[in-house]
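All protein chains but one are shown at their positions in the complex.
Letters A and B mark the chains in the order given here, with residues in each chain numbered from 1 onward.
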Amino acid sequence: MARSSGYVRMLGLAVAGMLAVMACGQQGTGQNQSLASDQTLKFPIGDDFATLDPAQVNAETDSEVAQNMFNGLVKFDNDLNVVPDIASAMPTISSDQLTYTFKLRPDVTFSNGDKVTSKDVVYSWNRAAATQGPYSTNLSAIAGFSNLSSKPPAPAQLEQLLAKNDPSVMLSGLSAPDPQTVVVKLAQPAGWFLSAVALESTTGMIVDQKVVSTDPQNWWTKPATAIGTGSYKMSARTPGQSIDFEAVSNWWGSPKPTVTKVHLDIIKDAGARETSYEQGKYDLNGYGGYSNLQVDDILRIQQSSSLSKELKLQPKVRTTWASFNLTCDAARAAKGPFCDQSGSGAKDLRMAFALAVDKDKMVDVVCHKVVCIPATGGLISKGLKGYLGDNADPLAKFDATKAKSLLKSADPDGSKTKGMTYVYDPENPINATTAQFLQDQWQTNLGVHVDVQPESHSQFIRDRLAGKFVISRDGWQADYDHPQDWFDNLFAKTAGCPDTNCTTGYANPQFDAMATQANSKPVSDAIPTYKQMSQMLIDEVAYIPLYYSVGAFMTKPYVKGAGTNNFFDYYWNQYQILQHS
Amino acid sequence: MTFGTLRYIGQRLVLIVFTALAVSSVVFLGIHRLPGDAFVSERLRPSQEAALLHQYGLDRPLPVQYADFITKLVLRGDLGESVANRGTKITPLVLREATVSAEIGFVALLFTVGLGMMFGVFSAIRQNTWVDYGLSATSVVGYSMPNFVLASFLILIFGVWLEHITDGGFFYELGWSGTFGSPAEILVPAFALGFPYASIVARLTRASMLEVVRQDYIRTARAKGLVEQIVIVRHALRNALIPVITILGPLVVGIITGSVVIENLFGIPGLGKEFVQSILNRDYNIVIGVFTGYAALVGIANLAVDLVYPLIDPRIRYG
Partner (left out) sequence: MATSPAVAPGAVPAEPLVRAQVGLWSDAWRRLRRNRLALVAAIYLTCLVGVGLVSIFWTPYSISHTGVGPTYQGPTSAHPLGLDNLGRDILSRLMVGVQISLIVGVGTQIVVLAVGVPLGLAAGYFRGWVDTVVSFVINVFYGIPDLLVALILITVISLGKPSLDKIIIAIAATRWMDMARLTRGQTLSLREREFIEASRSSGARPLKILFGHLFPNALGPIIVQATFGIPQAILFEAFLSFLGLGVPPPTPSWGAMAADGVHSLRIAPHIVLAPSLALIFTLMAFNFVGDGLRDALDPRQRR
């Protein structure tokens, strides 16, 4: 029966057609999305590099880029656990906690093909330690570090000394018994050692002696000599304008990179970066260390149904607070009413100023409830070891009545708090708004007029560390999840307190003793001691806690694998670009 | 091109070189007087900072540093290396970015003079009518608001709204590709840069045209029966050009000033981008390089203007 079979055939075709259409429709939503043919990742950064040399790296952008160019023996994974990288496994640690033995993978190579052996590790760490850069203290636990000169030789001379194995530039505790083994002897037990050498892009990273020695100062500036073990290498560079990277073929690590090219444009204006991103020119924004999208843009994005899906707000382990000058001695230019030498009421005065600031209102007015949260758990940011717990810090409370009565008793005629200036660096816009807010709070809630003075960043940092400010903006961004990073750099004698390199001049022998003791233990045992130290700072009213920062990141929906944790952006070899229009 | 003119050009070029050197020196001394340096960071201990300063020769006595700087500059045209972006050679950087700035500045100048003269001519022809008032008001508004406000509105209108309206088909894309950019990338920023000064040109053109239109020889030309259009264009416009050429020098300076803001807002890698940031960073060599580059640009622009002058007004001669 021709006609009915014809109908059946048509019906069958129709059903098949419908199924096909449904299957095609599913393609856009399901998991079998295919990769784009052009695997080029593009995003903007705010400034050109200061340096990518692991021995000198400091700035956040430089770090986020360099982490894709270099590897260390161990690294942090996306969840911030320390895992092996160039090492084949976690090191064996001797029972006295003094000796770490690392075994290296045999297949690690530099992007120029040179094989990596233990000699490279010894060279790189000696070089990093002897250079005395900003993060050389990451290696300070190793025996022999204290013998290194604090006045490092010039880069060319350093290379010559390293080539000759000159003991003046070598860590005595570092040795390479065979090409796949590195033995590290510490001067004393240090629970923070592995975290420090895992820190991406800095002094724990391995560099190629053959290449570095050809241009000791500027080897990292051009593609031909910017050699590392990372999954990406620099392929082109136009200073001040753009940098290009390409994936290293047959890279030894995993996951193997999918994105073949990474293109960075240098755009100074935050608004321009976001506008370009929204126009479709870039795949990401906020990555590469500049997680500061303009607050106004974030608020607008949150109100847009399409853009808000691309926005991610991630707490960054950065705390901002206001510091007092706590020590009035001959070496410190700032005097002021807050130092204990000024009289018994100094601590009450500090408490008055701390309690007069409404931190919740600050988060509303200054951060618009988006780019920060109130710092209620101590100086160490939320999410880090050593965090005291939500609302555990009494200095974070707001109590205008108590503040006024403390002021009245400590400074009845107002003479002590006359003519004070709060100094800040305006390069980050939020510092200026914070300053104006603080000024208003002290005026309204305390009746004290405090001038606010912007001072350009480089000058500000230097003056602050030299103890020139009565009260000033202060802050710290954690490098790794260990309280030692905070105390040793801010308050303890190791930082230089009371006189050099110390904002507050806080000097307390008991505090220092506790720091030394806690640093030597494994971190889980040391936490109670660190918390006690935090409590000491609170009892002393050593600071006014303000807020913990939150970073903002935009990611196009076709970029998979991109992301960020509290510390760093995920490595580029994890990203994939899916097909998109 | 007479010998006198060549000698004049030569003199002016020598003057430019000396001015550039003078500017370099003044800036050198000024910038070194500022407290702070490029290496300061919260993590750096004083001894480490001292080592870095020593590595870059920044701890030598100022006269020694100056002598070294001038020698390198005069003998090799070498402006040194950046200290904030270490390893970046400054002379090629400044040359490339000066080209970008000059490119945008030139197109901006075309907008200024072109739009300004157009406005001025139409205002003069339709004196004291709504056309006159409207055009005058438009151009004065452009001159009465900060250029960053104008620029932001332009980005909003041509970058954001236009993209939405045309669904991504036709809009201004922020940014700059390659060394010379593309016409699409130049137009909007150049307009933002040049339009604010169009009102000055418009006013000059209008006044000059009104004056010239009154003069006798125009009356004579009209009496001879030439078509009014040609009368206006040939005689009046040519004379109106003179005062405009006169202020071209200050116009160029104004455009250079404006470029600092415009380049930042539009993401353009010119000299303006380096300007303020380098001072804040205490990146001595870049500051000196940028300022020297600008001084040279201004000198060359002024020279070009002065050379164009005799072409317009044959009465003026040099040498």
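Please note the rule applied: a residue touches a chain if its C-beta (ideal position, glycine included) is under 8 Å from a C-beta of that chain, and two chains touch if they have at least 3 such contacts.
Not measured: the values here are computed from a predicted model.
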Displayed chains contacting the withheld chain: A, B
Given B:Val27, B:Leu79, B:Val113 or B:Met209, the one touching the chain that is not displayed: B:Val27
Residue among A:Leu299, A:Ala331, A:Ala513 or A:Leu578 touching the omitted chain: A:Leu299
Which residue of B:Gly4, B:Gly114, B:Pro146 or B:Gly178 touches the chain not shown here: B:Pro146
Selected residue (touches chain absent from view) among A:Ala435, A:Ala518 or A:Leu537: A:Ala435
Touch list for chain A against the chain that is not drawn: 271, 294-297, 299-300, 303, 361, 364-366, 368, 426, 432-433, 435-437, 439-440, 443-444, 452-456, 459
Residues of chain B in contact with the chain not shown: 19, 22-23, 26-27, 30-31, 33-36, 140-141, 143-149, 152-153, 156, 160, 197, 200, 203-204, 207, 242-243, 246-247, 249-251, 253-254, 256-258, 260-261, 275-276, 279-280, 291, 294-295, 298-299, 302, 309, 316
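Simple rule for what comes next: only the chains that are shown with their structure count from here on.
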Rounded Å distance, chain A centre to chain B centre (Cα mean): 39
Chain A partner contacts - residues on chain B that touch it in the complex: 34-38, 40-48, 50-51, 54-55, 84-89, 92-93, 96-97, 155, 159-160, 163, 168, 171, 173-176, 264-267, 269, 273-274, 277, 280-282
Chain B-facing residues of chain A, complex: 44, 47-51, 58, 132-136, 150-152, 154-155, 217-218, 220-221, 238-241, 265-269, 271-273, 275-276, 278-281, 427, 456-463, 465, 476, 489, 496, 500-501
